[in-house]
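Please read the structure below before turning to the comments.
For this depiction, one protein chain was excluded, whereas all remaining protein chains were kept in their positions.
Up next is chain A:
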C-alpha cells in the first residue's frame, strides 16, 4: 500500500474535518509524527482478514445480567 507523504494542504483538510485548530508551530511538530504513525499502520493491510470480526468490549447483555 503506497501512501503519499502528508502535506500542509491535506493536514488542513483533516484538521478542519475534526475541528482542531493547529498553529504553524503545531503543524511542524505534528506532521512528521503523524506521517510516521500512519505509515506504521499500513502493515495491518498486509494481513488477510477474510470474515474476521473486530474485537471490542461491547456487551449486549443488560444491567444485572452483565
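The rule we apply is simple: a residue touches a chain if its C-beta (ideal position, glycine included) is under 8 Å from a C-beta of that chain, and two chains touch if they have at least 3 such contacts; residues count from 1.
Please note the rule applied: contacts and distances are computed from a predicted model.
A.B. asks: As a check of understanding, state which of "ABC transporter permease", "NADH-quinone oxidoreductase subunit M", "Glutamyl-tRNA(Gln) amidotransferase subunit A" or "Extracellular solute-binding protein" is the UniProt name of the chain not shown.
C.D. replies: Missing chain, per its UniProt entry: "Glutamyl-tRNA(Gln) amidotransferase subunit A".
A.B. asks: For chain A, which residues touch the unseen chain?
C.D. replies: Here the touching residues of chain A are 14-15, 18-20, 22, 26, 29-30, 33-34, 37-38, 40-47, 49, 52-59, 63, 66.
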